[in-house]
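Before anything else, here's the structure in question.
Of the protein chains in this complex, all but one are displayed in their positions.
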Amino acid sequence: MSEHEQILGILRAKNKNPIQLDPFRTALIVVDMQRYFTQPSFPFTEVFDKLSPGAAVGYLTRVRETVIPSIQRLLACFRATRSPIVITAVGSETREGNDFPCWLRAFDELGLATLGSRIWPPVDDPSWEIDEALKPQPRELVLNKLSAGTFTTTGLEQRLRHQNVESVVVTGVATDVCVSTTAREAADRGFKTVVVSDACTTLSAQLHQANLETLHVFGWVQTAEEVITLVRGALRSA
Amino acid sequence: MSEHEQILGILRAKNKNPIQLDPFRTALIVVDMQRYFTQPSFPFTEVFDKLSPGAAVGYLTRVRETVIPSIQRLLACFRATRSPIVITAVGSETREGNDFPCWLRAFDELGLATLGSRIWPPVDDPSWEIDEALKPQPRELVLNKLSAGTFTTTGLEQRLRHQNVESVVVTGVATDVCVSTTAREAADRGFKTVVVSDACTTLSAQLHQANLETLHVFGWVQTAEEVITLVRGALRSA
Amino acid sequence: MSEHEQILGILRAKNKNPIQLDPFRTALIVVDMQRYFTQPSFPFTEVFDKLSPGAAVGYLTRVRETVIPSIQRLLACFRATRSPIVITAVGSETREGNDFPCWLRAFDELGLATLGSRIWPPVDDPSWEIDEALKPQPRELVLNKLSAGTFTTTGLEQRLRHQNVESVVVTGVATDVCVSTTAREAADRGFKTVVVSDACTTLSAQLHQANLETLHVFGWVQTAEEVITLVRGALRSA
Partner (left out) sequence: MSEHEQILGILRAKNKNPIQLDPFRTALIVVDMQRYFTQPSFPFTEVFDKLSPGAAVGYLTRVRETVIPSIQRLLACFRATRSPIVITAVGSETREGNDFPCWLRAFDELGLATLGSRIWPPVDDPSWEIDEALKPQPRELVLNKLSAGTFTTTGLEQRLRHQNVESVVVTGVATDVCVSTTAREAADRGFKTVVVSDACTTLSAQLHQANLETLHVFGWVQTAEEVITLVRGALRSA
């Protein structure tokens, strides 16, 4: 058995510990499922396709066929219990991209050099909106962030604490960037953290998988079906 | 070319952008190079070896043969310019582990179940100390953290801002957990972020590599030699 | 001379140090100038009037006759240089007040006991809106907070850092609660901090004055006219 297989074996064994999720103290976080991230014909995927034709095809397929349906099922489950739902987005609030940290500006510059347009939309652009298939309902918190993580540039920690949340279920795109950073931030702040393996993806399926392996360290990696079963089980026994 | 190779090609091309490092505004961060992380005979590696014999051998070799020598060279370089040096550690300040977030407590519980002892040392335990080979000098900041990231449970951001730091160079262990989280936190706070590929490692060399690929998104991945060349070049042209 | 006069003398002397304000690196912060805070007939002032008739009359007069005109002049000045403008508000994003910290909930409970209605509006209530006299323009950042301070429950620090802001000018209501906390937070994060004495007020003119005395510790206390003169002077010499 290789070193890698040994380590994965240990991390996955750790993940077998049972999770206790109190549905009334668990928030669903849907990361950056905005139109420009989920649909073709926007600079985010265009720049990848321009740099390497076809590079974003698999990503967009996984978003459409797997991630969106999984998040829809999770939203239905969390809406049924009126549990907190947090929907994040990335966009420039000044409209000029000068409110981004330098690593996000580097992508805008890549877009300008490659396509002649910035990657990240202003917050009032139609492409900034959450994908129609996951339309937020009134009372669901929509937070614009200027970062990969959700906690750094929003007051999410306080919003969760004040509502007595103790666990978070993280979904969205992309697994290795905004999802992974948000999950790490949540775990480091003491929240029990579940990342939903079939409710997130990234441009390389292999990087998606490698990132999930590490996320076992910070909590649990589960399928949407497993999370829904946990929540429903907790409700029945409540 | 596979999807994965296409994406890696794009990320690595982005990394080719030249970095401007002002040595007087760049901090070296050395993450968790404590004895219990760098040497055998402490619970951290013991628990892995118990669960899967030999699992930590490669890790300890890489720490000793590559990571420590690289960090030594970087420390010498940053000490020569009196640039800020930040050395982090993980340990229980209450001595009982009840000040950790739940994901760190889960490892203590794994240690208790497997070895009969907790994984993370109290802050006054000899195994908490920084490895002798990297002994902090007076005026170098040693921060104990209760998290993977360095920014969440210390006031590092303010400490860097007040000293006018704009870039950080991140080293230490483990690549996929504390190093990656610290680099993400730094980038999200607007710091130019360089991760040093041969000054960090983790238990699986494959997860080390996969995590570095993603870290291209947040800034630059460079060797220790490349960073030292950059710093010296900036000094000469200053 | 009394102890109090001695101390005030020292604090005010410290305030005489000249301020350097770079208009392009200075943000104007307008705190909580929402209709329910600036106009009669909303629960915030009603509860004070119910508990002690006439208690809010002086406050509302000062807001109308002094604070709003001062902020209008500052907004015109900062708009002319396209400097960052941040406008804050308090309101419940869940609409039910369960997203507030306990000290804000205590006021909602006081309102319910006294008037039969909560004090703090939901974010989609007309009384949540910024006072018509200070209507935000597109591109001006409007941040809802769930706290007295502005930094704790928004990502304001990052938004300012990424735009290279180094100084803040703080105005609004109430001097001793949200204005004072925001100024303290800004100063503690390393921003040069100016509180504008005639662009803020609170329910007791005496508490307004006492709080300004302490705010000399954290930076400068200036009139709107003094700030405008500083900004225009800096522009001329630029």
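Note that the chains are named A, B and C in the order they appear, and that numbering of residues resets to 1 at the start of each chain.
In this section, contacts are C-beta pairs under 8 Å (C-beta built on N, C-alpha and C of every residue); 3 or more make two chains touch, one makes a residue touch a chain.
Please read these numbers as outputs of a predicted model, since none were measured by experiment.
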item: Selected residue (touches chain absent from view) among C:70, C:147 or C:197; value: C:147
item: Selected from C:22, C:125, C:213 or C:226 as touching the chain missing from the view; value: C:213
item: Interface residues of chain A (partner: the chain not displayed); value: 158, 161-162, 188-190
item: Interface with the undisplayed chain - residues on chain C; value: 1, 3-4, 6-10, 13-14, 17, 48, 51-52, 54-55, 58, 101-103, 106, 110, 147-149, 152-153, 176-177, 180-181, 184-185, 187-193, 203-207, 210-211, 213-214, 217-219
item: Sites on chain B contacted by the missing partner chain, in the whole complex; value: 84, 93-95, 98-101, 124, 138-139, 141, 145-147, 152-155, 158-159, 162-163
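We take it that only the chains that are shown with their structure count from here on.
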item: Centroid distance [mean C-alpha coordinates] between chain C and chain B, Å; value: 41
item: Distance from the mean Cα position of chain B to that of chain A, given in whole angstrom; value: 25
item: Distance from chain C to chain A - Cα centre to Cα centre, in angstrom; value: 35
item: Per-residue overlap in chain A, given as positions that touch at least 2 other chains; value: 101, 147, 152-153
